[in-house]
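The complex is shown incomplete by one protein chain, all other protein chains being positioned as in the whole.
To keep things simple, chains are lettered A, B and C as they appear, and every chain counts its residues starting from 1.
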Amino acid sequence: MKTTPVKIANITIGGPEFTVIAGPCSVESQEQFSSTGLAVKKSGASLLRGGIFKLRTRPESFQGLGSSAFSMAKEIKSQLGMGFISEVTDPRQIGDLDDVVDAFQVGSRNMHNYELLKELGKTDKPIVLKRGLSGLIKEWLHAAEYILSQGNEQIVLCERGIRTFETATRNTFDLNAVAYIKENTPFPIIADPSHATGKSSFVTPLSLAAAAAGADGLMIEVHPNPADAKSDGPQSLNFNEFNLLMTQLERVLESLDRKLGKLI
Amino acid sequence: MKTTPVKIANITIGGPEFTVIAGPCSVESQEQFSSTGLAVKKSGASLLRGGIFKLRTRPESFQGLGSSAFSMAKEIKSQLGMGFISEVTDPRQIGDLDDVVDAFQVGSRNMHNYELLKELGKTDKPIVLKRGLSGLIKEWLHAAEYILSQGNEQIVLCERGIRTFETATRNTFDLNAVAYIKENTPFPIIADPSHATGKSSFVTPLSLAAAAAGADGLMIEVHPNPADAKSDGPQSLNFNEFNLLMTQLERVLESLDRKLGKLI
Amino acid sequence: MKTTPVKIANITIGGPEFTVIAGPCSVESQEQFSSTGLAVKKSGASLLRGGIFKLRTRPESFQGLGSSAFSMAKEIKSQLGMGFISEVTDPRQIGDLDDVVDAFQVGSRNMHNYELLKELGKTDKPIVLKRGLSGLIKEWLHAAEYILSQGNEQIVLCERGIRTFETATRNTFDLNAVAYIKENTPFPIIADPSHATGKSSFVTPLSLAAAAAGADGLMIEVHPNPADAKSDGPQSLNFNEFNLLMTQLERVLESLDRKLGKLI
Partner (left out) sequence: MKTTPVKIANITIGGPEFTVIAGPCSVESQEQFSSTGLAVKKSGASLLRGGIFKLRTRPESFQGLGSSAFSMAKEIKSQLGMGFISEVTDPRQIGDLDDVVDAFQVGSRNMHNYELLKELGKTDKPIVLKRGLSGLIKEWLHAAEYILSQGNEQIVLCERGIRTFETATRNTFDLNAVAYIKENTPFPIIADPSHATGKSSFVTPLSLAAAAAGADGLMIEVHPNPADAKSDGPQSLNFNEFNLLMTQLERVLESLDRKLGKLI
C-alpha cells in the first residue's frame, strides 16, 4: 500500500528519503544533550530524540529530568535546527510538552493506554507510536485508530521489539512487522534496534537489516559515554559507533535506491 | 511467606476466608447492575465489580457509561451493602472515582502505567493490581512498588491470564503465579478466570483450580443475559451458572480447610 | 464431550476414578527405583513412571541407564504389581521397550516427531502423549491423529507446561488446556505439575489445581532424596511430601465427587 508521509519539523518520514532519529535515551544534562545532538547531526541524523519523562520498571531507577529539562531542550534543538521527539507518559503532560516537542512519542508500555492516545489525537503534532511489548500488529493498528478517531492523522509507527521466550537479547526484533505494515497500511514505519536488541554491538547489523526490510527510518540511542548513561547504557552507541553505522547505512540505502534524508 | 490481609469495605482479602468479587464486565444500566448485584450477593459474593471506564481494543467498541454511572453505582452498592471495585484508566479520573469505589482496579493494560500507579499510591483506597498481558512476575512486583513508594500498602494482586502463543483460549491462565506469589510475597492474590479463559464454560473448572492453587479469592464476570452483554459476553456467567459455581466452590474450599467470606 | 477411557495395565484412565502415576524422573538404580515404587504405592499411586532413555538439553548430562535398566524395571514392576510407563525417544527403541512398559510416553520434545508417532500407532500399547513446549492445542490433537492413523486409539494426553515469556517458573502450566480437552475431545487428559512448575514446593498446590480443573490424573516425580537426583531434583517430591500431597488430593477429589483409583 502507498505510504502517506508524515512531516516532523522540517523532515518528511515515509517518502523516498530515509530518516534517522538519534539522541540519548534520557536527557541528562545540558552538556550531554548538546554534545550528543551535535554529534548525531554531523553524522547525518535529521531528528533528535531524548527522554524527559522516563517510564522505568523500578521506582528507584532514574525517572528523567522532568519539566526542568524543557528550556534546555528547547534551546538545544533551536541551536541545532533539528526537530525534537520525546515521550509522553501521562495525559497531564501534553500541554507543557507540546511547547517543547515536534512530535510526541508513545512508548511501548503505553500502546494500550487509550486515554492517552485519545488526548494525543486532539493535538496537531505527529505521534510516533511504538508497538507494545505484547502488541499484536492488529492491536497496534487499533491503537492508531484511537489517535485517528480524534482527528490526528499524523502517525508514524515504530517497531521496537516484542517480548518472546528468548532472553538472549532484550527483545525479539520483529522485522516481519515492517513488511506487514508496508504492504497493508498507509503508515510510515520506523524501527528502533536499540530497544529491540538491547545490546550496542547488535545495533548496527540490525539497523541495516531494518532498512533492508523496508523501514522508513530508524530511532537510535546515542550517548557520549554509554558506560555512564543513567538509562539504557548497554544498548547505546557512542559517537564513533554511530558515525560508523551511518556510513554503512548510506551504502545499504544506496543499494536499495534510497537516500538518507538530510537537514537543509 | 505470610500474607498481609487487605480490607476492602467490610471484607478482608488474604486472611483465612476466601473472597468472591462478582458483577458485570461493564455497568450498563440501573436494572442490569442492580439485578446482577442482588443475584451475586444471594449466591455468596461479598464484593461487587463493574466497569465504568472501559479500555477496549477498538475505539468503536462500547467504552463504558463513564461518570454518568457514578450515582447509580453509589446507590446500588449502598442498597446491597457491598463494597464496589471499578477500574481506573487515567490519573484524572481518580478524584471522582474515589467517591464511588471502595477499591481501585488497575487493569492489565495499565500494569506498566507508572504515572497512574504513583497517583494511586497517594490515595488511601486499596488497589487491585492486575498482571499485565506480558508482565513478568517480577515486573508485576515492581509495579506494586510504584504504589508502595507513595505510601499506599493496600495492594491485592490479580492473575488474569497472560499472552502466549496459544490462541484456543483468550489468554493462558498462569496458576503457577499464584503459588509463586504466595510463597514469595506478602500480597494477597486473587484470580480472574473470566479474562484468563475467555469462555464461560471454562470459568467454573478454572475457578475451582485457582482456589485449589491457593488463591485468596476470585473475580468473576456475571451478567443477566450474557448474549446481550455490551462487553465480554462470551466469558460471562449467567446467574444460574454463577450460583452453581459458588456451590461447587464452597465444597472445594471446605476440602482445603477454607471458607467463603460472607457478608455480615 | 464424553471421555473414552484408556486402560494401562490394571488401571483405567479417564473414567470416574482419578489416576496418579508417580516415580522418579530417571531410573537410577535397583534400590532407588524399588524404594520409590514401594513408597508411591503405599501413598496411593496406581502406576509407576521412570525414565530409561532421557532426552537432556546438554549431551554431557545423565542420559538414563538405557537398556541395562530393562530387567530391573521388569522385576520391580512385577514385585509391586504396578503398570509401568516410560519414555520412548527413538523408533528403534520400540521393540525392546515394548517388553518392559505398559504404556509408552512421548515426551514434550517429541510431540512433533511424526515418524515416532506413526511407529507407536502400530503398537497395541497405550500412548501417553505430552504436549510440546510450544505445541498449540490443535497441533497436539493432530499429533494424536498420527497415532490414530495407524490404528492405535489408546491415547492419553498429558499437559506439562508450555514455554512462555515467564521465567520465574520452569514452564507455564496451561490448565485452560485441560478444560479445553475435556470439552472438545474424547481423550483422557492428565497433568504433570512437576515439569509444569519445575519447583517441588509448587507441585502440591498445582496438583490440586489440576484435579479441580478436571484432569483425569496426575504424573508426579518422586525421589528418595531429591537433592541427589541425577535429573529433575528441584522439582521432585520426597516420599513424605508425596504422601502429604496424596492426603490433600483425596480430600479435594472427594469435594469434586471423584475418587482416587486404587490398585486392587
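Some points to look at:
Note that in this section a contact is a pair of C-beta atoms (placed from the backbone, for glycine too) under 8 Å apart; a residue touches a chain by one contact, two chains touch by 3 or more.
Since we're looking at a predicted model, the values are computed, not measured.
For the chain that does not appear, the touching partners among the shown chains are A, B, C.
Of the listed positions C:L65, C:L133, C:A196 or C:A210, the one in contact with the omitted chain in the full complex is C:L133. The missing chain, though absent from the display, is touched by one residue of A:S134, A:S194 or A:S231; that residue is A:S134. Among C:R163, C:K182, C:H195 or C:K230, only C:R163 touches the chain left out of the display. Although one chain is not displayed, subunit B still touches it through residues 134, 163-165, 167. Against the chain not shown here, subunit A presents residues 134, 136-138, 162, 164-169, 172-180, 182-183, 196-197, 201-202, 205-206, 208-214, 248, 251-252, 254-256. If you put the missing chain back, the residues of subunit C touching it would be 55-60, 89-92, 109-110, 112-116, 118, 132-134, 139, 142, 145-146, 149, 163.
The definition used in the following text is that only the chains that are shown with their structure count from here on.
Averaged C-alpha coordinates give centres for subunit A and subunit C that are 49 Å from one another.
Counting partner chains per residue, subunit C has residues 134, 164-165, 167 touching two or more of them.
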